[in-house]
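To start, the structure under review is shown below, and the notes come after it.
A protein chain is absent from this complex, but the other protein chains hold their places.
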Amino acid sequence: MSYLYFFPIPVYFFIGAVLSIFLPKGFIKSIFVTLVPVIALVAFIYGDYTNGLKVQFLDLELDFMRVDKLSTVFAIIFCIASCLGNIFAFHLRDTMQPFIALVYAGAAIGAVFAGDLVTLFVYWEVTAISSVFLIWARGTEGSYHAGMRYLIIQVLSGVVLLYGIALFYHDNNSIEFSRMELGSLSSYLIFLAFGIKCAFPLLHNWLQDSYPSATITGTVILSAFTTKLAVYALARGFAGTEILIYIGAIMTVFPIFFAEVENDLRKVLAYSLNNQLGFMVVGIGIGTELALNGTAAHAFSHILYKALLFMSVGAVLLRTGTSRASELGGLYRTMPLTAIFCLIGAASISAFPLFSGFISKSLIMSGAGKEHYQFIWLVLVFASAGVLSHSGIKVPFFAFFHHDSGKRPREAPLNMLIAMGLTAFLCVYIGINPGHLYSLLPYEVKYNPYTLEHILTQLQLLCFAILAFYVLYKFKQLPSEERGVNLDFDWTYRKLLPSIINILVRILSNFEVGVLKFFKTVISAFVYGVYSLSGPDSITTRIWTSGTMVLCIAIVLLVVLGIILI
Amino acid sequence: MQLNFFKYFEKPSRLKVVLLVFFLLCGVLFCADFLIERHVYFDVEAYSNFYSVYGFVMFSIIIFGSRVLRFFLMRKENYYDKKAVDSEEYSEGDIN
Partner (left out) sequence: MASEIKQTVLHLSDHLPILQVVVPMLIAPIIVIFNNRLIAWLLSFFGTIICLIISVALMWATADGSVLTYFLGGWVPPVGIEYRIDAANSILLFLISVISVIVMFFSSNALISEVPKEKHTLFYACFLLCLTGLLGVVATADIFNVFVFLEISSLSTYVLVAQGSYVDRRALSASFNYLIMGTIGATFFVIGIGFIYMATGSLNMMDISERALELGNNRTIQAGFAFIIVGMGLKLAMVPLHIWLPNAYSFAPTVVTCFLAATATKVALYVLIRFVFSVFNYQYGFVSEIFLFLLMPLGIIAMIVGSVIAIFKQNLKKLLAYSSLAQIGYMVLGLSLLSEKGLSASLVHMVNHGFTKAALFMALGAFIINTKNPYLSSIKGLGKAMPLTSAAFVVGGLSLIGVPGTAGFISKWLLIEAVLEAGYWVVAVAILVSSLFAVIYIWKIVEVLYFNEKPENHGELSFYLVSPIWILALFCIFLGLNTGLTVDIANMAAEILF
């Protein structure tokens, strides 16, 4: 069997993806795509990749399988997430989505194992280009545009990365992907590319724009990979870069407010995802062993509970046709299991003791505490209360409880229940047995989350926040659920930029007309120059007479002779 | 219909019991803070019941802050585009 282990892990996914095309739609295909991640995971666990998988390409040394503890933990959770996502999508009778789901997961895992920047870049772009089809699969005009915006930003991140890599290679004559210092232009570009994918503040809107626009199953799959890949890349490349602490802190805070007023529950979850990424970025910025462990652990548990939340809201969306808080409510009557799973996800993300968020987030918090970042620490505690407010309370409360919307949907399909059940089980299991997750982390863990004082303080924070919620609810001070969108930074490129361009075009066209009139009356010959850049039938593209061509040649000859002889 | 755990609490009297238990828990947590000695990283953390107060106050700030935010930023669903995803309507089962 050992020759099988020669393959890089993503290859299993790609082969599986191609094979899935030829399988008949239905049970067999769904079973197959669910098993592919499992097979890949088994192959990885039993495979021997200690020496990497190095290939000489041009004068570059590529490494397709750099396996160390950091990449291992991300690869394992990606395999698990891919498997769970495919179970959730078991009912699909589609060719494209299962194919894309495998390619996308495979590319993300490939990027995690990339030992050099060029391989990283290739997989980076593959994740971007494959994942957009999960958005387009929704098949509406709105999703097409959202997908295009997503694609443009993701590809832009790739282009920035490529330019950064080229400069990096020129500076260092190496493309090894390892820890780098911010300082040179190349490192800033690479940092920026990672930051776009990691949804740094002001670069974040692609996330809230695209995830709610994807298909029900697509969102679950999307939520796992792209941003966590960026977290991995930052942890690998920029661990201990101080500015990340402040970027991360901002990331934890501002999405809270947006999530609180957002009506679409999937968008609420997208904002909450952004907020959770902030915790991981802070961990990377602190850069101590404890904090990096926290980042890896938090990414691991985050993928699970965020997928669980997206799954439960997705099931609601499937059964009712909407995920707007204003249209939902009281669904616990007919979807009790989904409600329970959603509550488990909510408890995990809010970091209640015995749930997965509790044992991972506290690593980052104490990482910040140990390094005496008091302000950052206060911000993180604040953000923890914020997480509770939107993901912990708002999502389950408005979907399943609150006032009765009159909707009586059926319980979610069996495959979705199984997927949610498994994910929920993992969330609780990790919460109760943190040791298993801790043993996977990059550094040795000497941390026990279950001390009496830790449980007490966490419960105090959460219970009194819930108390505040109760009081405000009684006094009707909560923001009401209303249909609408809230402007975010994407307003700049979805509204401001187009209108500026409109105005500019109008000014330019007026200007052009004026200029043309002026030149027509003064020097008509110059008009051609103004037209020359504007496309068809301009001077550069129309059929020239031979005489003009010859004139052109003569001029060039004169120039050449001039340069040489003078 | 399978057994529904939540339906048990539909009765207002039972719900009241749940709330009562919750208030009791809050009270216990509040008191416990004086009994258990906490190891702290920062001075501010050492104030008694810091977490309780911080949680309560911050949650309120979030709620009121977001209402201010909404006042400025809320627009109609088809603000960006008539056919934007935000304003799409579906009925049961016809979304994929």
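Each chain carries a letter (A and B) given by its place in the written order, and its residues are counted from 1.
Criterion: a contact is a pair of C-beta atoms (placed from the backbone, for glycine too) under 8 Å apart; a residue touches a chain by one contact, two chains touch by 3 or more.
Predicted, not measured: the structure shown is a model, and the values here were computed from it.
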| message | Touch partners of the unshown chain, restricted to the chains that are shown, please. | response | A
| field | Among A:Phe121, A:Tyr150, A:Phe191 or A:Phe279, residue touching the chain not depicted | value | A:Phe121
| message | Just to verify: which one of A:Ala166, A:Leu192, A:Leu378 or A:Leu472 makes contact with the chain not shown? | response | A:Ala166
| Tell me, which residues in chain A touch the chain that this view leaves out? | 57-58, 118, 121-122, 125, 155, 159, 162-163, 166-167, 169-170, 533-536, 540-541, 543-544, 546, 549-550, 552-553, 556-557, 559-561, 563-565
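Methods note: only the chains that are shown with their structure count from here on.
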| said: Could you work out how far the Cα centre of chain A sits from that of chain B, in whole Å? | reply: 25
| task | Within their complex, state which residues of chain A touch chain B. | result | 92, 94, 137-143, 145-146, 212-213, 215-216, 256-258, 260-261, 264, 317-322, 332-333, 336, 339-340, 366, 369-370, 372, 374, 377-378, 381-382, 385-386, 388-389, 400, 409, 452-453, 456-470, 472, 477-479, 482-488, 494-495
| chain A partner contacts - residues on chain B that touch it in the complex | 2, 4-7, 19, 22-23, 25-26, 29-30, 32-33, 36-39, 41-42, 44, 49, 51-60, 62-67, 69-70, 72-77, 79-81, 83-96
